[in-house]
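Complex shown without one protein chain; remaining protein chains in place.
Here the chain labels run A and B in written order, and each chain numbers its own residues starting at 1.
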Amino acid sequence: MSTSVKMVEAPPSYDGAGFSATSFDKVIGMARANSLWPLPFATSCCGIEFMATMGSHYDFARFGSERPSFSPRQADLLMVMGTIAKKMAPIVKQVYLQMAEPRWVIAMGACASSGGIFDTYSVLQGIDRIIPVDVYIPGCPPRPEQVIDGLMQIQELARNESLRRRNTDEYSLLLNSYGIE
Amino acid sequence: MYALTLSLFHSFTLWKMVTEDLSIDAVGARNTPATPEGPVQYVNELTTLNLGPTHPATHGIFQNILQMDGEKIVSGEQTIGYIHRAFEKISERRPFYQIKTLTDRMNYCSSPINNFGWDMTVEKLLGVEVPKRAQYIRVIMMELARISDHLICNGILGVDAGAFTGFLYLFQQREEIYEIYEEMCGARLTTNMGRVGGMERDLSPEALRKIRKFIKTFPVVMREFEALFNRNRIFMDRVVDVGAISAERALNYGFTGPNLRAAGVDYDVRVMNPYSSYEDFEFDIPVGQSGDTYDRFMVRNEEIWQSLRIVEQALENLPEGPYYADAPEYYLPPKQEVYKNMEALIYHFKIVMGEIDAPVGEVYHAVEGGNGELGFYLISDGGRAPYRLHFRRPCFIYYQAFPEMCKGTTLSDAIVIMSSLNVIAGELDA
Partner (left out) sequence: MLTNEAVAQDIIQQFGSDVSEFDDPFGLLTLTVSREKLIPLLQYLKDHKTFQISFLTDLTGVHFPDSPGREFCVVYHAHSLINNYRIRLKVFLAENDIHIPTATILYESANWMERETFDFFGILFDGHPKLQRILNMEEMDYFPMRKQYPLEDGTREDKIDALFGR
């Protein structure tokens, strides 16, 4: 039995014999952060780098993302990788809408973040024009290390998010600003 | 996009259950409900199935609207253009050397072939003769790119047939190739290591060491991969006689590259119109017989071995000499010269600003890309940017045949056929 396996640290709590008291926020945040199921929405070059990240060398699965979920219903994290053309935009939005709350979004690469070098008539200039984005990963394409860093940022967000955030007025205002009811 | 076995299996079983229900209904074999007008008459209706654009097994973004009779595909129609990025329009606004950033992103599984193909097109227009050493280095890089391209295709074909292991094995080797790229140019995927007139830098000792190491370690993994797949009963049942296309039809559809060779036509641009000193190397063109998925798989496997052979020969006979052409008006001068030498500074400025004197003319240059004949049709009007640049993208042309190839097969076969065609979205949509 190897001892080098690192376990997730339990959140701060009041411990005693036979009990451990902490807030739901922290426990659920910890659970969420370490079991994010990503939906790889790979369109182009960045998808190949994601495959490398998913492969044996960089091993994305170490972060609790063992199962890339290709069904939006069972996914927590939408990873948009690569250029999104205007023709594709409604589909990205549809996929986002199909995901259940809580949901996070990563825009991987320059194209997904801002259109990148493709400032053209056919390319959507950043997916944040249609859906809210939590983490942007720069690079064209980003290295797998950067992708992993982006995922860790999302983990950080998930860990510290209040359980009520998705029910607040601010959140529905944010969604409304993207035309999502 | 890249199916994990589990989810793929899951979706297939679900789909199967649905179709079974439908087919039972369709023939009215069971549970014929009676309405006041009498029993309902069932006609043998087709089911419309929307495959994509975000199906896990459609590599990248393509949509196929299939008409299904039970699990059999009756007809299909593709929609493409989901990542159309207007490469050709951008090329009309960029100086020649800036277009290389586009070619990287065209077939992103084998970027160096695209890059050097573009370099060679411009060299052909400008009339620049590239020294032997640069040509050999290009050959090494292009063949490594071909290996990595075929590794992706065959690895993913395994995944789509339900075998994840091969993919994991091969990706480790792709990382090795990426490291060689990094040694050459610092990037993993957008490998801008060539310049008009030669290479950006010489092969460093470290790069040489990495290539030698790759040549040594890769065959072991490749043999293991082949042992895992080539005569694997389950795999063969999935791919043999699936999606066959005759040589005649393949030619009519404009197939090139491994897919055409699998159908039995030994057309290879490297042999027919040698570029970059390919005539110096000895290698075979593997051909298949029936053009089915298994043949495409085997042709790619064999091409990997042939590419290795070429890399070995190129390394062995690597000529000494300069790695760039003596064409100061097109090739960026070394940085030290720019600081010391007036002329170098002028050339540097002119090249960086894109003010090179390109002659008027039109060129068609083709290279053997990972998927077939990758052509560049360039019209220059003497300006700083091409007047018109058209990419002949092999994927775009042969993907038309997909409905014909999957007609009469089952849905799961269609996935495997698409996978073995190696359609790269970036190249398809440009």
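Quick note on the criterion: a contact is a pair of C-beta atoms (placed from the backbone, for glycine too) under 8 Å apart; a residue touches a chain by one contact, two chains touch by 3 or more.
Not measured: the values here are computed from a predicted model.
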item: Contact residue for the chain not shown (choose from B:His59, B:His84, B:Arg261 or B:Arg296); value: B:His84
item: Touch with the omitted chain, as defined above, among A:Leu39, A:Leu78 or A:Val123; value: A:Val123
item: Where the missing chain touches chain A, by residue; value: 86-87, 115, 119-123, 125
item: Residue ranges of chain B at the interface with the undisplayed chain; value: 80-81, 84, 86, 88-90, 92-93, 124, 249, 251-254, 265, 267, 272-273, 361-364, 366, 373, 375, 377, 379, 387-388, 390, 392, 396-401, 429-430
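We take it that only the chains that are shown with their structure count from here on.
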item: Averaged-CA centre spacing for the pair chain B and chain A, given as whole angstrom; value: 29
item: List of chain A residues in touch with chain B within their complex; value: 40-45, 47-49, 51-52, 54-57, 67-71, 82-85, 87-88, 91, 95, 117-118, 120-123, 140-141, 143
item: Residues of chain B defined as touching chain A within the complex; value: 1-4, 6-7, 11, 53-56, 60-61, 81-86, 89-90, 101-102, 104-105, 108-109, 152, 167-169, 171-172, 174-175, 178, 188-190, 425-426, 429
